[in-house]
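Shown here: the complex without one of its protein chains, the others still in place.
What follows is chain A.
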Amino acid sequence: MNLTPTMIKTQAITKIVTTSEGELQILQPISFDVKAAESVAIVGASGSGKSTLLGLLAGLDEVSSGEIYVDGQPLHKLDEEQRARLRGEKVGFIFQSFMLVQSLTALENIMLPAEINGLKDARKRALEALEQVGLGHRGNHYPNQLSGGEQQRVAIARAFITRPKILFADEPTGNLDAANGEKIENLLFRFNRELGTTLILVTHDSELASRCQRQLQMHAGSLTETSQPTEQPEAKRHVG
């Protein structure tokens, strides 16, 4: 286990925002590591800072202090352009509200990151990905012609088309019913397993959280780690 490289390393990161009532510290100093191919759930009450933390880890936002290393790169030292490149190369995203581009078809949405990052065979890869999420026949449909679950599957295909090292998901099943949520979860963990993608997801769903190897509990901007890394997440689930 010690041979597994560290994918994310944080050192006392904080987030302070300025509001009309003065400065507000929404994240207390947080430090933790995530290993490659690990699956981590960030859980906690609404407003506890989960999304904020996710945004920092994914390089969508800048830390106020502290250090973040993603796959060895010092995220806290990069500017927005460099972070964008890093996101494009190493990171995939899934959101509660799917975040598909409405005026592009499902297939084109999936191709988008590949094209942005200059990958050659974008269309071929996208078709494959679409097939893998079971939507091979819906490629030419626009997002508003798809159900929520289908849209999220498209989003997953889009997230994995660049074979990212890390996948961030903010409440990926939040807008879905149990059956569809289950499908999404299965897809996520399948990619995690098959491609060795590090999975970091924010969720309110304790069942989903429990399928992860680790759970990070957020409380009012502070982190309290609850569960220790488990070697067999799948087994554990079946046992539980």
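Here, a contact is a pair of C-beta atoms (placed from the backbone, for glycine too) under 8 Å apart; a residue touches a chain by one contact, two chains touch by 3 or more; residues count from 1.
One rule holds for everything that comes next: contacts and distances are computed from a predicted model.
Q: Out of "Nitrogenase", "Periplasmic binding protein domain-containing protein", "SpoIIE family protein phosphatase" or "FtsX-like permease family protein", flag the one the UniProt entry gives for the chain missing from this complex.
A: The missing chain's protein name, per its UniProt entry, is "FtsX-like permease family protein".
Q: Which is it among A:24, A:45 or A:116 that touches the chain not included here?
A: Here the residue in touch with the unshown chain is A:116.
Q: Looking beyond the chains shown, say which of A:38, A:71, A:150 or A:170 touches the absent one.
A: For the chain that is not drawn, the touching residue is A:170.
Q: Provide the residue numbers of chain A that touch the chain removed from this figure.
A: Where chain A meets the chain not shown: residues 51, 54-55, 60-61, 80-81, 84-89, 91, 93, 95, 97, 99-105, 108, 112-113, 115-118, 142-144, 158, 170.
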